[in-house]
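Supplied in structure tokens, the structure appears directly below.
Missing here is one protein chain; the remaining ones are kept as they sit in the complex.
Chain naming follows the written order as A, B and C, and within any one chain the residues start at number 1.
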Amino acid sequence: MFGKKRVAIVGAGITLFRRNLKETGKELAYHAAKMALEQAGMELRDIQSVVMGTAPDAFDGVHMKGEYLADGAGAYHKPYTRVFVGGGTGVFTPLAGWWHVASGKFDTCLVVCEEKMSSCYPHPQYAFTTIFDPILERPIGMNLIWIFALEMHRYMHKHNIKKEDIALVSVKNKRNALDNPIAQLGANITVEDVLNSEIMAWPVQRLDVSPTSDGAAAVVLVSEDVAKEVTDNPVWIDGVGWCIDSTHWTNRDLYYPDYVEYAARMAYKMAGIKNPPKEIDVAEPYDPFDYKELHHMEGLLLCRKGEAPKLTREGVTQRDGDLPVCPSGGLLGCGNPIAAAGLMKVCEIFWQLRGEAGKRQVPGDPRTGVAQAWGDLMQYGSVIVLRR
Amino acid sequence: MSLEKITNPLNARHWLGHMEADYRYTLGVAGERFLKEIKENARIMGAKCPKCGVIFVPPRLYCEKCFAKLEEWVDVGKRGEVYTYTVATIDVDGKKLDKPQIYALIKFEGVHGGLIHRIGETDKVYIGMKVEAVFKPPSERKASINDIAYFKPIEH
Amino acid sequence: MKGEEKTLSEVAIVGVGCVGFRPVTPELSYKELMFEAAVKAYEDAGGINPREDIDVFVTCAEDYLEGFSIFDEFVPDQLGAALRPLFTVSGDGMLGLATAYMLIKTGQFDTVVVEAHSKASDILTYMDIVQFGLDPIFNRPLGGHPYYIAGLEMTRYLYETGTTEEQCAQVVVKNKRNAILNPYAAYGANITLDQVMRSEKLFHPLKKLEISVPADGCIVMVLASEKVAEKLTDKPVWVKGVGWCTETPSLETRDWTRAVYTRLAAEMAYKEAKITNPWRDIDFAEIHDLFAYKELQHMEALKLCDYGEAGKLLEEGLTGLDGELPVNPSGGLLGMGYGLEASGLQKVLEVVLQLRGEAGARQIDNAEVGLAHTWRGIPTATGAVAILSNVK
Partner (left out) sequence: MSVKVKHFPGEEIETKDFREGKVLFESFRPKARYAWSAGIAISRFLEELKNGRIIASTCSKCGRIMVPPRIYCEKCFKPTDGWTYVKDTGVINTFSVSYIASDASRLKEPIVVAVIELDGASPGMGIVHLLGEYGDWRQLKIGMRVQAVWKPPEERVGAITDIKYFKPVKG
């Protein structure tokens, strides 16, 4: 069969996530890619195609930065493509890798995500001012935090959710991150710490937010035939899904991410998942803000609309709960080098399913995991389902 | 296709804006060492691939061909040869330059790669022309590729 | 690669829509430009409804060419892709085409739309943006107009291959004349060799008239699997092979004569399309000609002739509209205008029109196999090749 080839992840690599790293973006991409190859027991010459995921050029400060990063990603003399769906990029990039292999066109694909946000100075936040419509939105001074705050407020309003419940996500993820050697912000904090932290754009406070970071991550994808040769322990990409909603974010009700649900349904259908809460053992939804984890759990159909805060309060999403969510520490704990952070989630599910997550390992021998990222103007969902 | 079009050109609005910000690029692990050598010692270094055997200029952390980490650094000298060149007569805004600017790719003996830079102290340039780096005075060097002011022809 | 394995489905281009190319388009926003091209493409594909009939949408764009961070945000509505699977490839439209091809080959998707556009006239400082694409440590600090890199390459190319400046200039004469016959072309003209040779040397030996000028336009294409294609159109154009390659971003270590990215991309596409003798097997070619010398250099890298031979073939008229292997019958980018990330689809569009027999006054007789080639321009060494045919 040419089409519908089964695709496995056989290696993953990652750098430290930090506010500032000395390495150039190319060097970060190299470190992650090299580690992924070593973990897969493969060499660069075994790689037939390369996919890059990296978010706005306005962070790294290089136009066409996919081209700039190519050699660091191992693309020398190779077919190479960059995909870009805003914050959704990190989980989307392995989906692009999936079709490189699933199509039968290539047996192997190296998937690399990189972000060097610290190049934008004095603050990467500035790069986000140009994500808005230049005629209708930029003139009123829109910035990134505002749009999250507007969404968070709408979500709280619709389901009557308290900030105390949302803050639990930040507490959980930062604590999980203490066990993660790459994490930027692992910490033991309390709900009160979150509620007493500085107001940025109410209802968003300082500790509701993940930091900006530098970092890179990579995975090696191979066809079933190659997987058999290189590992006894492949992790299969069994479902892929992605969806974008309308540009007109002020015309949509932000309380619920339809686009995540559509992306999840696409991926679940392919993976044959009918009852997500029962069939999924571990989840890494995108958590650049604490409420986003809850929002995305609902969009991923892991619970009913408005129910995620309750599950969090009851400890269901703790590492030893019934449905561990963000055992990695998430973006809130590990840092948020955008595309690399999304791919970090895929790496985490890979390690969890292989039983290699060390202190972060969730109990119960997990077999099926899901990772998801969000992006654009409250608009993009990318979802991957992995199975052992 | 839309049902309505703009038929009065005065009604076609446009909106001015920009995407400008300040950037601060770390030179990176290899770049910092390379440019420090130029700044402090007026030395041009290359990095040798332990697997492929080639010496890269500019030096880098890794071999782009085989992904080996490059740890052996060598001085490639400050003399090279013009591999190719051009004479630019306009600047980035399209304005005519007061004096045409010669650019060249300068290759060093036994080295893979080279440096793209300006050629100075001459109006003549040809492929194969021997040139030498002219460094700015130490006090003006900032660990930048511009610490080399330009390359000049070597007299035979 | 598994070229020898049994294929699940052939892939065809079943609809194309183009608006432009024009030097400026002040009456349309980029969204409206895209909408017009999309409507045309969907109508051309048998009147499909994108809200239901399309499985995946692929748009090709780079942020700084649009004036946005995350341009992906602004594309779904005008393509009919709101709340549908869409994504952006940060690259040339032909990489989008290759992506669509792979998506259909997975067997999961039957219909994929590819879009690429240029709203170059929205950009006030295009050359500064090209310069912003240079390595920030080793190259950009030197300053200057970034097309000096093309001057460097042309010098070395002429030196190594013996190609003459006149031969390069002749490309301009040919392409601009072809463009007069192309309603999608912005810069057609009857121009003499002497005029090109006498135009200002901006980056010795590269002359002003040898540099393609940007233009506005949008191209949308609908691709489909075999079973769907034959329902939607009686003129499918089959994608027989695609290849793409990045040589290296490093200006210092790349090959300055041989456009290695094109050679490797062509080898991949030829293998898939089972092309063993390109000059014989291919009827005409659309080749990236951002600079006049690039048409010749790329012909050689595409193995249409030996190194150093392209200029002679041109002089002998073999690549003219009525020649043995017409190159850039559309007028190329020199004649159509440089459509930035749409330039690859400009090439594919012409191949599709020729293979359908819809190329009007510039129609090539009995064309069965066409080649489309693209390059991502300065400062990249990234290119792609597609082999298309009206015979399955």
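Just so it is clear, contacts are C-beta pairs under 8 Å (C-beta built on N, C-alpha and C of every residue); 3 or more make two chains touch, one makes a residue touch a chain.
What you see is a predicted model, and the numbers here were worked out from it, not measured in a lab.
K.L.:
Can you list the shown chains that the absent chain is in touch with?
P.N.:
Among the chains that are shown, those touched by the missing chain are A, B, C.
K.L.:
For the chain left out of this view, which of C:9, C:29, C:178 or C:225 touches it?
P.N.:
The missing chain is touched by C:29.
K.L.:
Can you tell me which of C:80, C:331 or C:383 touches the chain that was removed from the display?
P.N.:
Within the whole complex, the residue contacting the unshown chain is C:80.
K.L.:
Please output the residues of subunit A touching the missing chain, sorted low to high.
P.N.:
With respect to the unshown chain, the touching residues of subunit A are 12, 14-23, 28, 31, 35, 39, 61, 63, 122-123, 125-126, 129, 134-137, 139-143, 145-146, 149-151, 153-154, 157, 180-182, 198-204, 214-215, 246-248, 250-254, 328, 344, 347-348, 351, 354, 356-358, 360.
K.L.:
Over the whole complex, note the residues of subunit B touching the chain we left out.
P.N.:
Listed in rising order, the touching residues are 1-6, 11-27, 29, 32, 35-36, 143-144.
K.L.:
What is the set of subunit C residues that contact the non-displayed chain in the whole complex?
P.N.:
25-32, 35, 49-51, 64, 67, 76-78, 80, 82, 119, 121-125, 128-129, 131-132, 136-137, 140-141
Definition applied: only the chains that are shown with their structure count from here on.
K.L.:
Considering only mean CA positions as chain centres, point out the chain farthest from subunit B.
P.N.:
For subunit B, the chain whose C-alpha mean is farthest off is A.
K.L.:
Compute the distance, rounded to whole Å, between the mean C-alpha positions of subunit B and subunit C.
P.N.:
Going by mean C-alpha positions, subunit B sits 28 Å from subunit C.
K.L.:
Averaging over Cα atoms per chain, report the distance between subunit A and subunit C in Å.
P.N.:
33
K.L.:
Report the inter-chain centroid distance for subunit A and subunit B in whole angstrom, where each centroid is the mean of the CA atoms.
P.N.:
Chain centroid spacing, subunit A to subunit B, equals 36 Å.
K.L.:
Would you pick out the residues of subunit B that each touch at least 2 other chains?
P.N.:
Where subunit B meets two or more other chains at a single residue, that happens at 17, 19, 23, 25, 27-28, 31, 64.
K.L.:
Note the residues in subunit A that touch 2 or more other chains, in rising order.
P.N.:
24, 58, 61, 71, 76-77, 127, 130, 134
K.L.:
So in the complex, the part of subunit A that touches subunit B is made up of which residues?
P.N.:
Counting only subunit A, the residues touching subunit B are 20-24, 26-27, 30, 33-34, 37, 43-45, 58, 61, 71-72, 74, 76-77, 118-122, 126-127, 130, 134-135, 138.
K.L.:
If we count contacts the way the header does, which residues on subunit B are in touch with subunit A in the complex?
P.N.:
The contact residues of subunit B facing subunit A are 15, 17, 19, 21-32, 61-62, 64-67, 69.
K.L.:
Going by the contact rule at the top, pick out the subunit C residues touching subunit A in the complex.
P.N.:
Spelled out, the residues of subunit C in touch with subunit A are 1-2, 5-9, 62-64, 67-70, 72-77, 81-91, 95, 98-99, 101-103, 105-108, 129-130, 132-133, 135-137, 243-250, 260, 264-265, 268, 376, 379-380, 382.
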